[in-house]
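Missing here is one protein chain; the remaining ones are kept as they sit in the complex.
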Amino acid sequence: MARITYMQAINDALAQEMERDETVVVFGEDNVGGTGSPGEMDAWGGVMGVTKGLYGKFPNQIFDTPISESAFIGAAAGAACSGLRPVAELMFVDFMGVCFDQIFNQAAKFKYMFGGKAKTPMVIRTMYGAGIRAASQHSQALYPLFTHIPGLKVVVPSTPYDAKGLMIASIRDDDPVIFFENKVLYAVEGEVPDEAYAIPLGEAEIVREGDDVTIVAIGRMVSMAEQAAADLSSDGIEVEIVDPRTLSPLDTDTIYESVENTGRLVVVDEANPRCSMASDIASLVAQNCFEHLKAAPQMVTAPHAPPPFSPSLEDLYVPDPEKVADAVRKTVGQGVAS
Amino acid sequence: MARITYMQAINDALAQEMERDETVVVFGEDNVGGTGSPGEMDAWGGVMGVTKGLYGKFPNQIFDTPISESAFIGAAAGAACSGLRPVAELMFVDFMGVCFDQIFNQAAKFKYMFGGKAKTPMVIRTMYGAGIRAASQHSQALYPLFTHIPGLKVVVPSTPYDAKGLMIASIRDDDPVIFFENKVLYAVEGEVPDEAYAIPLGEAEIVREGDDVTIVAIGRMVSMAEQAAADLSSDGIEVEIVDPRTLSPLDTDTIYESVENTGRLVVVDEANPRCSMASDIASLVAQNCFEHLKAAPQMVTAPHAPPPFSPSLEDLYVPDPEKVADAVRKTVGQGVAS
Amino acid sequence: MTEVAGAKELSKEELLDAYRTMRTIRDFEERLHEEFATGEIPGFVHLYAGEEAIAAGFMAHLDEDDYIASTHRGHGHAIAKGCDPKAMMFEIYGKQDGLCHGKGGSMHIADLDKGMLGANGIVGGGPPLVCGVGLSARTRGTNQVAVSFTGDGGANQGTVFESLNLASAWDLPCIFVIENNGYAEATAQAFSSKGIDIAKRADGFSMPGVVVDGHDFFAVYEAAGEAIRRAREGGGPSMIECKVNRYFGHFEGDAQTYRAANEVEEVRKEKDCLMLFRRRVTSAGLVKESELDQIDEEVKNYIDECVREAKAAPEPTPEHLVTDVYASY
Partner (left out) sequence: MTEVAGAKELSKEELLDAYRTMRTIRDFEERLHEEFATGEIPGFVHLYAGEEAIAAGFMAHLDEDDYIASTHRGHGHAIAKGCDPKAMMFEIYGKQDGLCHGKGGSMHIADLDKGMLGANGIVGGGPPLVCGVGLSARTRGTNQVAVSFTGDGGANQGTVFESLNLASAWDLPCIFVIENNGYAEATAQAFSSKGIDIAKRADGFSMPGVVVDGHDFFAVYEAAGEAIRRAREGGGPSMIECKVNRYFGHFEGDAQTYRAANEVEEVRKEKDCLMLFRRRVTSAGLVKESELDQIDEEVKNYIDECVREAKAAPEPTPEHLVTDVYASY
């Protein structure tokens, strides 16, 4: 057990799985960094450094790609069908638009279309979220788009511990998994076991217990919920925070159980609101816990707008502890703080 | 006024707008059909014949494209920024994965990213839905993916009358519009005025009035709801059917008003269930009409699976009047018919 | 090319196999053409008739653990790669015992055990997949190769170019076949890529590109052999364009008014791959007419049987709607 960052936790998971199984290969743009260049190899280790150092240990299992996401994400699918367990990187999830076909019509559907005969064990690592002033085309969340698609598993870890355990589970899974890494969380530290461990896909975690309101929060939003919880607690409101950890499959049981106890729901989702995870979870709860609900479910999301560049606007764009607390207060009938 | 098909209604709308405004251009794969070939031009008029005959009347305003959706959908965006009002066809919406970037990161975001300085008046015509045994990659609904994206308008007409009026409004709109044509509805006939008329985007229609349960149904699902309504009426249950017609912007007022009256909601959506329009609408109603709801909202959707090929499976895949009626009965507490 | 160049390498058995493959595809497709007209076959059906020499010429070099990725026009590739024609016929009829249990249909016929990565409803969908197979072979140190098929229209899809470049950058054992039948649906290649030799694009990706007559089994066989050998030996990817004709419409139901009158009739008369093959091998004395006739007869009966059984076979039962995919809820 050591205190390491979310980024290091992912790096460790990749290293341990590459070590364990030489059919695990890792590739993407500058995942090594320096291929063909006159200077040093492993110059980048990914644009944020997540794969840094893997090249030294596994020179035959990690490679760089040309800028051709359709080709190399599709190659991950083809490789997964023919003996490898590839981990391909889509640098920012915002780039999905140039390669989505290979993800949702190819990899996701092989097993079903082929009557169960295909196995497509691949992971797409991708970075999401606002907060680093990267503007409209480098700051989106977009996991609702992947969650909509049958055949894809969607993972959004919120802590270093989860990042490692979920990455290992994702690599070992036989379905295509989209693994969402939050760029603001990379630097966050937490206790992480040294050895390999897998956190089953489809198991939510109760991050905080409380009897008054259930908050379901995703990825970086878990910390927003935690900050709000501290505040609310001093007002006598005890929230329960559920982190689904995987959005597909979704652990509805844990969510329903919590809402059955609290009778109140707030979903905190960094994505845009329409056809979002927030709406997905709110509608599920409305359908399945109706008789337990004491108040209207609330959603706290980004507005229906692209992420803006300007720091002062971006800071307003992302749900923050205050907005979460307001939504919680609304469900308990205390009105919005002014 | 004449009785014409949904397909003809779209063709008429295109012809009238091309006539009115010579900056309206129409293109896509085989939208003419026959370019460069030794036989006749206008050999296809689109794979289903929707644009048939336009070439004869507007030879300079309609053209064929190579199979390069990114290039020609992107070209629509570029053309829209520089003086045209293009109507580009994405033959099946299932093909969005090869060109989504040009739609959601380019066309949809120009106005916002550029601080309001861009105007991108373009329409993407596309075909959606199951029912013609076209299997997993030619039968999806996918409008939830577009509805999620800020900056896109999403239109799904359910009748010939709406198809014409909404197409005209879409062409005249200054934002990018994704226009979803249901392939099974093409042959459906209805009364359509001869002259041009625009149905404002963002206005739902109450297709049937009733006081017991509100059904919100999308596109082809409106007719499923209507069939269910007839059945239910003979059991003494009067449903109100709301057809949103445009999913983004969404006419929430009309939906809320209806639910405030009925206290019960069933959403019928041909798409897969997760992060869908069904969940979007159900969650909105749960949030905004909570005190009026007498029963848990219900969703009737395709299962969380790709569309299957086999007719016997495909027929089970799409929501049908019986499933709609079951859901309605469930909300009125009469239990599911066995 | 001399009269039967390429044939030298082929044993008599291999010649008969190649003929049987082509004949099976032809009969399979012509029979589907007839059956489709009766209205009993669901969905879209794109027939490969006329292009059989390409599938047969390439697949003659491939082992079962080599892979191919096909197109919407995939029956020929599947049959040549060793998929069971009867299970394919069941699949096209949407039956439970179809090759994909009725879930795929004509556009998604696949059999990974035979190295057939699937017909593909997405034009340009296949080439990225074969890059992955090439990567897998290279990483695991096998000498498998992977072949993708793409039409002249599909050759303009971005995915295809990206795959050519990726295979080149990664030095993969991949062969990119372009089946140029002159049309993408109703649109001529004369327009969609200005009628160029598509294989000349190979130059921009530092790989060999050759053009062959796709009606001529031996020409295809020879070009395919060279490229596949090179790939197996670590010499990297190649592009091969086969100029060919399709006998039927883009899909069944296409009235084909965009084609010249008699276009197909003339090709059938002058360049039919089965006729050319037959003429070559018999006039060179390699095979007797009667041996080929016998194959024709056997295939005819077999395809009859396939159709008869497919029609009678049971539909999938309802529970299969939600198998082969995990259900999130």
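Note that the chains take the letters A, B and C in the order they are written out, and that residue 1 is the start of every chain.
Just so we're on the same page, a residue touches a chain if its C-beta (ideal position, glycine included) is under 8 Å from a C-beta of that chain, and two chains touch if they have at least 3 such contacts.
All values reported here derive from a predicted model rather than from experimental measurement.
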item	value
Chains shown that the absent chain touches, full complex	A, B, C
Full-complex contact with the absent chain, from B:P150, B:G190, B:G263 or B:P321	B:P150
Of C:G158, C:G214 or C:P316, the one touching the omitted chain in the full complex	C:G158
Among A:Q137, A:S158 or A:T331, residue touching the chain not depicted	A:Q137
Interface residues of chain A (partner: the chain not displayed)	29-30, 33-41, 43-44, 47, 64, 66-71, 94-95, 97-98, 132-138, 273-274, 303-306, 308-313, 316-317
Touch residues of chain C, complete complex, unshown partner	156-162, 165, 168-169, 191-194, 196, 198, 200-201, 203-206
Chain B residues touching the omitted chain (full complex)	23, 25, 60-61, 63, 65-66, 68, 70-84, 86, 101-102, 105-106, 110-118, 147, 150-151, 153, 175, 248-250, 252, 284
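Operating definition for what follows: only the chains that are shown with their structure count from here on.
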item	value
Farthest chain relative to chain B (centres taken as mean CA coordinates)	C
For chain A paired with chain C, centre-to-centre distance based on mean C-alpha positions, whole Å	40
Intercentroid distance (Cα basis), chain B paired with chain A, Å	30
Chain B and chain C, separation of their C-alpha mean positions in angstrom	36
Interface hub residues of chain C, defined as touching at least two other chains	98, 100, 102-104, 108, 120-122, 158-159, 325, 327-329
Chain B residues counted as touching two or more neighbouring chains	70, 94-95, 97-98, 135-137, 274, 303-306, 308-309
